[in-house]
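Structure below; questions to follow.
All protein chains but one are shown at their positions in the complex.
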Amino acid sequence: MAELKKEDLLKAYRTMREIRDFEERVHKEFATGKIPGFVHLYAGEEAVATGVCSHLTDDDRITSTHRGHGHCIAKGVDIIGMMAEIFGKKTGSCCGKGGSMHIADLEKGMLGANGIVGAGGPLGCGAALAAKFKGKGGVAVVFFGDGASNQGTILESMNLANIWNLPVIFLAENNGYAESTGVKYNVPTPNIADRAAGFNMPGVTVDGNDFFAVYEAAGEAIKRAREGGGPTLLECKTNRFYGHFEGDAMTYKAPGEVKRQREECDCLKIFAAKATAAGLVTAAELEAIDKEVAALIDEAVEKALAAPNPTEADLLTDVYVSY
Amino acid sequence: MAELKKEDLLKAYRTMREIRDFEERVHKEFATGKIPGFVHLYAGEEAVATGVCSHLTDDDRITSTHRGHGHCIAKGVDIIGMMAEIFGKKTGSCCGKGGSMHIADLEKGMLGANGIVGAGGPLGCGAALAAKFKGKGGVAVVFFGDGASNQGTILESMNLANIWNLPVIFLAENNGYAESTGVKYNVPTPNIADRAAGFNMPGVTVDGNDFFAVYEAAGEAIKRAREGGGPTLLECKTNRFYGHFEGDAMTYKAPGEVKRQREECDCLKIFAAKATAAGLVTAAELEAIDKEVAALIDEAVEKALAAPNPTEADLLTDVYVSY
Amino acid sequence: MSRKISFKDAINEALSQEMERDGSVIVMGLDNAGGRGTEGQLDAWGGVLGVTKGLYGKYGDRVIDTPISESSYIGAAVGAAACGMRPVVEMMFSDFFGVCFDQMMNQAAKFRYMFGGKAVTPVTMRTCYGGGFRAAAQHSQVLYSVFAHIPGLKVVVPSTPYDAKGLLTQCIRDNDPVIFMEHKVLYAMKGEVPEESYTIPFGKANVVREGKDATIVAIGWMVHKALQAAQSLSKAGVECEVIDPRTVSPLDFDTIIKSVEKTGRLVIVDESNPRCSMASDISSVVAQNAFKALKGPIQMVTAPHTPSPFSGALEDLYLPSPAKIEAAVKATM
Partner (left out) sequence: MSRKISFKDAINEALSQEMERDGSVIVMGLDNAGGRGTEGQLDAWGGVLGVTKGLYGKYGDRVIDTPISESSYIGAAVGAAACGMRPVVEMMFSDFFGVCFDQMMNQAAKFRYMFGGKAVTPVTMRTCYGGGFRAAAQHSQVLYSVFAHIPGLKVVVPSTPYDAKGLLTQCIRDNDPVIFMEHKVLYAMKGEVPEESYTIPFGKANVVREGKDATIVAIGWMVHKALQAAQSLSKAGVECEVIDPRTVSPLDFDTIIKSVEKTGRLVIVDESNPRCSMASDISSVVAQNAFKALKGPIQMVTAPHTPSPFSGALEDLYLPSPAKIEAAVKATM
């Protein structure tokens, strides 16, 4: 904690709050039928994306998953554009062509949410390779889930990263579920990080609901990568508060499971408690942020609703640079 | 060694000799231009296929690689048909439609050489799944190389096998090379077997040039699988005596490397020395086998040369059972 | 027969009846039961869209949930099929075949030929395809044109609950690898389906509507759009014959050619991207074999050469529509 300045802490809290409020709001708007397509929410997992991305600049790259809103926000993608994208509007980050599952901002180093489980592994290796050639200490982070940890692309990418000594962090977001299936069914070892040894890289497991734990472990891994020390597998154990996608009744969860997690494992609450107890920030400062973020999300939704749809002229563009 | 009866030992020796002579002969015939296509020889690695398949019946299945002749012979595939296949003849195991890279005999439980590196992992899991449903203790063995150990299909198949508790053995044939690239470049851990722990299965490395070591380790793994104990990763370190494929000048090997291996690590020599020293077989018995095998290979080549090509009528058949 | 059930339930019923009938039939896929390894309910999902729901309760361990390792579990289905089982394996969305294309293209499809006719690989790969859900570029593709290009595969694309049940039953009993493509928009559609099991043979097109002025060949969801267009054109005095091939590999070219010989005009409605598509395939075969009968150029109504857009405003423009089909019929005149 010591390393973090007050402004860093407030920024991290703001990011987590933005993600939380963004997702809670998308959840509500989805229920009204205004948001099209498949939507996967990141609420509950905010400390992971935030703890990791706090160490990154726009020159560092991340690859994301189907559950990409949190990664976007943590990587600094514009929230107004994101919300418009999720509503399918022309003003969206991807002009309404991508939607929730493909939300991206390459200028911010966010290489896209991805509808294909495990696809980010190879892409992240590529980003890290590019950084290596650039030679300025850039890194790439591959976010993937407990379910994705069984995809061959992820496994072979760890090996590739090691062979090529790439500055890449494999960031396993273990939220306990792949769709309706528990991690206990899909992953036979106690931790996903147990797979690291087979690829000759450090494997670390931390409490993903604790921003500080994530921040510290990610910092070490990223530092090592920047210095040419190669890849790390970092697993963050966390929870998702909503269904796999919007519309999922979550009958596979134990009764009261989410309620208990919201009470006991909410990363925002844990952060606030720790940071105020240590006297680093005040409750009032956090509340002020809460208010600002609430207003921002309201604005984002209002703007998204008011924004125009893409038009026929947009249908056939952006397939190729030239053809 | 104690466990093996004399007839078992002579049979194992005969199999290894058959493979060796088959491959040496294919090497010669290829040089004359009579054998079409891409051909990969198994000479040097005989103890692996033989040590493993000595434990298998026709009801057990194996999946193979591009380097499949040895697996075929060890699994009991007819040598006359094999040679004809490699020459592209109608009398071949696959009617001349498959060739060296697709040589197969499903009735013998040999599910085919495979031109796609790593493809046998999933297929072997399927064979093991079928065996599990049949409930008669059948197993499957997936042969794959050190190069193939980096293919996602192999890695994810190990996980699948563990989750489903399949009676399957992942048999890594580590001959030190994937084409012209050394295993040290491709595999960052000392042993391929080091990957087993990440998938919660036993990982064992043995000297693949020592039939007895392979036989023993494979026996244990196969017994465990038959009894419902799940998969094992067994790595056999061995050498290939010829190029990656016929026509390869092997400039990537150190000068004298193969010569030394032929002298010091020849599995046939090692077998003969151990088995005669232990008084289990006599040199004369082995020589008698050598002669019989030489005659068999001569016969196979003669028959292959004399056999007819497939004809136009064969071109369009065997795509579907019905269409 | 008067019982009406949904396309989804028709598929479920075919699966259930075949599992009942033949112990070698197994069902495999992501969350096909659901709830494994959790503290909640078992059989929680029945696949992502609920198609296999309830099978786990009836057939227990013959319904196998898989990790997200498509190469391995689809390949395992192929391997098990080559070893005496009749697996029905689910690929959640056809777009995902990209991660395991080899097991389909180079393994399942080629075993029989490569092994000189000595392999039998009765695997059914069920998959959900197509647009209409605003599911964007990676969850909306059609891809049957790609699958049909590959010798050794059969490709089935039902358009009604009745056909879905009969064709899926045939898939499961069939001795070749088959891809069974379920359009996501059709799942909720209801239609008459007999309770007893039955099969529909592959390679027999269904003449859904008779007509003398133009032939419309349409596939999957597009059959319904073609029928709408035909109805509208009928009011204007143009009578279209609408043909649903039902299976695109094999494809019943005879029925199509006969119809074109009668009508002299052909429109093909194919939700695919246009290049090397099923529309171009049918067009080329008809142009070759019914050249003299054609009174005007064949018209293709397809998606453009563009990935699927997310926004509904764009997706509606992207997909073939009754209006576009009508215009195409007129263009053949």
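Observations on the model:
Each chain gets a letter, A, B and C, in the order it is written, and its residues are counted from 1.
The criterion applied here is as follows: a contact is a pair of C-beta atoms (placed from the backbone, for glycine too) under 8 Å apart; a residue touches a chain by one contact, two chains touch by 3 or more.
These numbers were taken from a predicted model, which means no experiment stands behind them.
In the complete complex, the hidden chain is touched by one of C:Gly130, C:Pro309 or C:Pro322, namely C:Pro309.
The missing chain, though absent from the display, is touched by one residue of B:Asn150, B:Thr238 or B:Gln261; that residue is B:Asn150. Of the candidate positions A:Gly37, A:Gly51, A:Gly70 or A:Gly96, contact with the hidden chain is made by A:Gly96. Within the whole complex, the absent chain has one touching residue among C:Ala10, C:Val51, C:Ile150 or C:Met222, and that is C:Ile150.
On the side of chain B, touch with the chain left out of the figure occurs at residues 36-38, 88-90, 94, 96-99, 101-102, 114-118, 147-148, 150-153, 177-186, 250-255, 257, 309-312, 314-316, 319.
The omitted chain makes contact with chain C at the following residues, 71, 95-99, 101-106, 109-110, 113-114, 136-138, 145-146, 148-152, 249, 272-273, 275-281, 283-285, 287-289, 291, 294, 296-300, 304-307, 309-310.
One chain of the complex is left out; on chain A, the residues touching it are 61, 63, 92-98, 102, 104-107, 111-112, 114-116, 119, 121-127, 129-131, 133-134, 140, 152-153, 156-157, 159-160, 163-164, 317-323.
Heads up, the rule we're going with is that only the chains that are shown with their structure count from here on.
Put simply, the C-alpha centre of chain B and that of chain C have 40 angstrom between them. Per-chain CA centroids place chain A at a distance of 35 Å from chain C.
Shared interface positions of chain C, defined as residues touching 2 or more other chains, are 67, 69, 71-72. Annotation for chain A: residues 150-153, 185-186 touch two or more other chains.
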